[in-house]
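With one protein chain withheld, the remaining protein chains of the complex are depicted in position.
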Amino acid sequence: MIIDHPLLGPRDAQEFVYLGDADLINRPDWQAEDAADAFHDYLYLRDNPAGVHRELWYHEQGDRSWLVVTRDTLTHEISKVELARDVARAQGRGR
Amino acid sequence: MRYSGWRVIKEALTGHKGWTPAWSDPEPKDHYDIVIVGGGGHGLATAYYLAKEFGQARIAVLEKGWIGGGNVGRNTTIIRSNYLLDGNEPFYELSLKLWEGLEQDFNYNAMVSQRGILNLVHSDAQRDAARRRGNAMILNGSDAELLDTDGVRAMYPFFNFDNARFPIKGGLLHRRGGTVRHDAVAWGYARGADMRGVDIIQNCEVTGFRIEQGRVLGVETSRGYIGASKVGVAVAGSSSRVMEKAGMRLPIESHVLQAFVSEGLKPLIDGVITFGAGHFYVSQSDKGGLVFGGDIDMYNTYAQRGNLPVVEDVIESGMALIPALGRVRMLRGWGGIMDMSMDGSPFIDRTSVDGLYFNGGWCYGGFKATPASGFCYAHLLATGRPHEVATAYRLDRFRTGHMIDEKGQGAQPNLH
């Protein structure tokens, strides 16, 4: 597979390490009342669609960017690649 | 019809006219006591044991395509009982014991061959881990032997002992492990179940579950609605897709595992070997092909195909271990979709819907589990209680913190 890195252009997927569902960005609030359940769902119940999937890849043999890649799990077609940091910020993550 | 050598001879002498279908193709009935979703190894085994051991009747197995077309038909045929943890080893030991009597039990030669499995160790830490595992195996009634380098050399003199990047320091030998003719397992269970009245319904895709007031009433299928008092799902590889239709999210990701076979060769490798310094395992089939594999492709996928980096990684490891394979050719590769669970261990459990049961999360260890999985699932479906060796395989174990993590990799499915 080839991942079109937003900063570096097309790169062989072999340069990257795969993590999984991009919802791993959305780490729950540790002080919420339902924190135990929320962390369970966050860590263990991830999206696993047969189709379009947003997922985290890390450019380990490259610039060390974490990326959010939108990829179809049936065809492997990649429709979007974003810097995970931008996605995290857009989803309201800060400090 | 009972199979035997005499039968083969008799049919040969009478033009093979007497052979009957190995299983029939009945039309689905309106209602069953138990519907098994998934005509793979586990589903068929479950139906077989429900009928044979648990006195159940009015059972159907619904298969989207053709029976045995999933992972029981695309694996590397290995059976073993060499697990470390209490939650696992008794289950796999039951499975191996069932394998040991399977062919006589279901009257089908699945070529169970206890050729021995050798897990190589390449460091002191690996030897320590092998010792702990070997002892756990023995303490659970399985068998294990710890070999030193010379012991390994005596078995496989053509390994790379003298020029290895990661020297072979010994191995854990599990003599009762081995291989089985994988397709025959599906066919043997199907035939055995069919003979005991189970309806095996092929080309019947479950498209939804009818659930009312928290209780399952039946399944919607491509061949119409089928009522059921109990529904047992056993669709590893598609678990998330199917259980989503019942509104459930699972602690499972779908990944592809590639496996390969070489051209046929005269006997070279007697048992099953796993390399400890890379991702490679190999055995040789009775036909002569080397059957081998390695790691999964690492990314979520439902496509039954992999990519080159893993192919090359597997072969590199193979060559690192056995330099004499240089001129052997890889004939065919294929990919199977694995239910990779969050701790690398499976589920055999009730669900939050009454009457709906789930069996899945087998990672790439489902084949060897087939008999015990079927047996324990049948136990659960028939009695409502988990079998004593499968009590740990609960869906809520991550909520309670009772993970069964053989590899210690945590909630990272592609590392299990």
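Which chain is which? They are A and B, in the order written, and residues in each are numbered from 1.
Throughout what follows, contacts are C-beta pairs under 8 Å (C-beta built on N, C-alpha and C of every residue); 3 or more make two chains touch, one makes a residue touch a chain.
FYI, contacts and distances are computed from a predicted model.
Q: Just go with whichever of "N-methylglutamate dehydrogenase subunit C", "Amino acid ABC transporter membrane protein 2, PAAT family", "YCII-related domain-containing protein" or "Histidine--tRNA ligase" UniProt uses as the name of the absent chain.
A: Listed in its UniProt record, the absent chain's protein name reads "N-methylglutamate dehydrogenase subunit C".
Q: Among A:Ile25, A:Ala50 or A:Val81, choose the residue that contacts the chain missing from this document, as touch is defined above.
A: Checking the options A:Ile25, A:Ala50 or A:Val81, the one contacting the hidden chain is A:Ile25.
Q: Suppose we count only contacts with the excluded chain; which residues of subunit B make the list?
A: So the residues of subunit B touching the unseen chain are 3-5, 7-9, 12-13, 16, 19-25, 65-66, 68-69, 73, 86, 89-90, 101, 103-104, 107-114, 122-123, 125, 127-136, 138-141, 144-146, 157-158, 160, 163-167, 181, 183-184, 187-188, 202, 262-268, 277-278, 284, 286-288, 303-305, 307-308, 311-312, 315-320, 323-334, 397, 399-403, 405, 407-411.
Q: Over the whole complex, note the residues of subunit A touching the chain we left out.
A: Given the touch definition above, subunit A has residues 1-2, 12, 17, 19, 24-25, 27-28, 30-31, 35-36, 39-40, 43, 56, 58, 60, 64-66, 75-78, 83-85, 88-89, 93-95 touching the missing chain.
The working rule: only the chains that are shown with their structure count from here on.
Q: Just the number, please: Cα centre separation of subunit A and subunit B in whole Å.
A: Centre-to-centre distance between subunit A and subunit B: 30 Å.
Q: Would you tell me which residues of subunit B are touching subunit A in their complex?
A: Within the complex, subunit B touches subunit A at residues 240-241, 249-254, 298-303, 307, 309, 342, 398-399, 411-414.
Q: Would you mind writing out the residues of subunit A in touch with subunit B in their complex?
A: 1, 13-14, 17-21, 37, 40-41, 43-46, 48-50, 53, 55, 71, 73-76
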